[in-house]
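The following block contains the structure, expressed as structure tokens.
Only a single protein chain was left out; the remaining protein chains are all shown in position.
Think of it as A and B in the order they're written, each chain with its own count starting at 1.
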């Protein structure tokens, strides 16, 4: 267990935040109409540079220039779906890491087909709530709209299986966030605040933050964990300043800009998760 | 007059707010690009669950699952117009109540045709400003963009006629909001604040709130009145905290989350409106 326990430290995550701020990675977002403004503002607050390039003919042109790409299926118009495949293929060919967020996959037919196609195009991270990850892994039928009807713990087996099948790191958001690697690595992040569920795009914007962290490390599990850690620590700080969901969203942007790497290192609660094999053997 | 005077009380409206918070209805929104983020945040703040499912092939799939649907014609792309008809037909077939907001109908040809088609598909509530309601009823040519050039009082005859023709409750927003039922019922809500007109989507988001209230009562006039009452009481509270339109929009979200049913009951100023017949006879 000692190896797992020290695989990633809060200091590793804090170091990546410094790198994001220094390198200001250019993040291409193909995301839904509901959260595109908030997502761009989250990236700007963090210190990254958003570029919402999501039309056919430009999506593939931009992916090789970008440092990271987010593909989010929240409101997938026909034009956007074509652009998403373009961008994913161009990102893969150019070596630009990209994040897939299969919003509401399972319950809705068009995006479910799109998500399966995209999952085969080499995302570095797949991010969703428990119901979405289960549905994409073929282990469930999706949640209630964008809301999960399952807990992250219930999605663990599906997430590990999806990571193995796709080679992607799989991040499951919830009261405790979980990240699994294709090699069996598992990390829990026990930060965050319930107000994140009362702001639209609270999860969607995290996908963009993950793309920004992918731009500064080749380790997708670490990128997902560090992004989640930075975002949820900022959320905890914002919640202390907020009077409700409106002022929380504003304070979250302020705190994403203000939070120092040392703040993240001090507040982050990372947990090593035992490999599935050990769990199944009852060794833990 | 006594029957009318007590038909709906502030306590009825407050009771419905409690029901929305308890049941957390899932509200499908097909709405315009300008206000989709604010609308989702308003629903989340209120305690409902937004799902902005507005593409062909998914819109009809989701409407039977949703507890209420909003169709708002603010920026009606071709794809969205097709999805709106899909969603309205599926909602009608499944018994999911839905709200039609015919933004800027009258002056603009594409949406005027779409609004007429949709008005025949059984909306439970039609919501608009005075010029929009008059234009949809065939009694006017629309306003100035999204702004009304008529007062709610001037739209009363058109609203009553539209309610009778469609069977929908017809809600007319303005300094005093009015709601009319197909059976001749009329309710005035004398709450609100002028800052609501300085935030884009101030009216559009109210349409989504009406859909949330429709999910907890079969009485469309009461749903429209209770939604309007909750929203405008929250607006009054937000205005007391605001320094201008930016901080007002933030405070409105905070107050939609914070306002208690008892606060609504205490602050709501409902007014019974005399039936048109009595008005015409000069009896009042």
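Keep in mind that, in the parts below, contacts are C-beta pairs under 8 Å (C-beta built on N, C-alpha and C of every residue); 3 or more make two chains touch, one makes a residue touch a chain.
The shown structure was predicted, so the numbers you read here are calculated from the model rather than taken from an experiment.
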Absent-chain contact - pick from A:94, A:113 or A:258: A:258
Residues belonging to chain A that touch the chain removed from view: 26, 28, 33, 36-37, 40-41, 44-45, 49-55, 57-58, 61-62, 65-66, 77, 79, 249-258
Positions on chain B where the hidden chain makes contact: 32-35, 37-38, 74-78, 104, 107-111, 144-147, 197-201, 242-247, 249-250
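Quick note on the criterion: only the chains that are shown with their structure count from here on.
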Cα-centroid distance, chain A relative to chain B, in whole angstrom: 35
